[in-house]
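Every protein chain except one is present and positioned as in the full complex.
For chain A:
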Amino acid sequence: MSTSAAEHLARAAAGRHPELPETTCGTVRLDMLEGGRTEHWYLTIDRQEVRVERSADEADLVVRADREVFDRIAAGRLHLAAALLRNDLAGQGNLRLLMMLRRLFPGPPDARHPRDVAGFPYRPVPR
């Protein structure tokens, strides 16, 4: 059973993210549509700190999609850029933040490290 987008946002998205550039600041609102209802999630990215709230406030970037689309992204089963091209997901505002948002979601669960694919003993040289 994979994590839903809501669970992922609540548990894993908030906090410190060293993988985000220290120059990135901005607000992102995720509008998750389901059965005529919209659930709003509001992310504040302040350098490498991310705050997650439930709010329908204005944001620098608003991302709208069916809840199911967000769930697939949160499970690492849908590529955010592909979803945008497919028009399964719509972005409005500062789309550059979308690239940063991508880093707050996981990659595919079955992805491998190049080291594990190389099929040869790892042999670091002392330095």
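Operating definition for what follows: a contact is a pair of C-beta atoms (placed from the backbone, for glycine too) under 8 Å apart; a residue touches a chain by one contact, two chains touch by 3 or more; residues count from 1.
Rule of thumb we're sticking to: contacts and distances are computed from a predicted model.
Novice: For the chain that's not shown, choose its UniProt protein name out of "Putative spermidine/putrescine transport system permease protein", "Glycogen debranching enzyme (Alpha-1,6-glucosidase)", "Leucine-binding protein domain-containing protein" or "Sarcosine oxidase subunit gamma".
Specialist: The correct option from "Putative spermidine/putrescine transport system permease protein", "Glycogen debranching enzyme (Alpha-1,6-glucosidase)", "Leucine-binding protein domain-containing protein" or "Sarcosine oxidase subunit gamma" is "Glycogen debranching enzyme (Alpha-1,6-glucosidase)", the UniProt name of the unshown chain.
Novice: Since one chain isn't shown, list which residues of chain A touch it in the complete complex.
Specialist: 19-23, 76, 79, 81-82, 84-88, 90-92, 95-96, 98-99, 102-103, 106-108, 110-115, 117-118, 120-125, 127
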